[in-house]
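This report concerns only the one structure given below.
All protein chains but one are shown at their positions in the complex.
The block that comes next holds chain A.
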Amino acid sequence: MNQTIEELTQELRQELIKQLNLEDMIPADFDENTPLFGEGLGLDSIDSLELVVLLDRNYGIKLKDPKEGRQVFHSIRTMAEYIQKNRAQV
């Protein structure tokens, strides 16, 4: 699938809202560089599990090293870049 980074970030924003029940939020509410955890969207450890499942289910990418998740799930942008890179390797 040839998705641009922009298309992928837009898709991820929608998926995150749906998967993580981010009520009262629309994709335009957060920037692609907004940190997902901490002071950004304030996601927690259960959300990170949901994100691992989302990567596997939607993009066929298994995150094997938990330490890697810290960088991958930093923002929508880092997730999109990771997806694009690892999809290309398949």
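Quick notes on this one:
Heads up, the rule we're going with is that a residue touches a chain if its C-beta (ideal position, glycine included) is under 8 Å from a C-beta of that chain, and two chains touch if they have at least 3 such contacts; residues count from 1.
Assume contacts and distances are computed from a predicted model.
Of "3-oxoacyl-(Acyl-carrier-protein) synthase", "Planctomycete cytochrome C", "TonB-dependent receptor" or "ABC-2 type transport system permease protein", only "3-oxoacyl-(Acyl-carrier-protein) synthase" is the UniProt protein name of the chain excluded from the display. In the complete complex, the hidden chain is touched by one of A:Leu22, A:Leu36, A:Leu63 or A:Met79, namely A:Leu22.
Chain A residues in contact with the hidden partner, per the touch definition given at the top, are 19-23, 42, 46, 49-50, 53, 56-57.
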